[in-house]
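What you see is the complex with one protein chain gone and the rest in place.
Coming up: chain A.
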């Protein structure tokens, strides 16, 4: 199983490099790294607790926001144009080295 690195800035500003496997959703990988991603609904875009900001340089690589994800993001006061749910991003080689910031929980 191959993987890469996710550069994460936690909500408190702490930076870390998180190892993540290719082919899996980012949410559980980030949750295991204890950077402030909670992922309470188990990856169903229902709880909004894996909200991250994707660095602008990486947005094209990440791809478009899905519809159920958009519904959830609309509810979050902290969401903006960089917002994604980590449970809706599948990590893959093109995302190796991606820069993310964990959004504050509202």
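In this text, a contact is a pair of C-beta atoms (placed from the backbone, for glycine too) under 8 Å apart; a residue touches a chain by one contact, two chains touch by 3 or more; residues count from 1.
Operating definition for what follows: contacts and distances are computed from a predicted model.
K.L.:
Can you match the unshown chain of the complex to its UniProt protein name from these: "tRNA N6-adenosine threonylcarbamoyltransferase", "FAD/NAD(P)-binding oxidoreductase", "Energy-coupling factor transporter transmembrane protein EcfT" or "Electron transfer flavoprotein subunit beta"?
P.N.:
Going by its UniProt entry, the chain not pictured is "FAD/NAD(P)-binding oxidoreductase".
K.L.:
Would you mind spotting which of A:5, A:33 or A:46 touches the chain that isn't drawn?
P.N.:
Answer from the full complex: A:46 touches the omitted chain.
K.L.:
Given the contact definition stated above, which residue among A:7, A:21 or A:92 touches the chain not shown here?
P.N.:
Only one listed residue reaches the unshown chain, and that is A:21.
K.L.:
Tell me which stretches of chain A touch the chain missing from the display.
P.N.:
Residues of chain A in touch with the missing chain: 1, 21, 23-24, 28, 40-44, 46-49, 75-77, 105-106.
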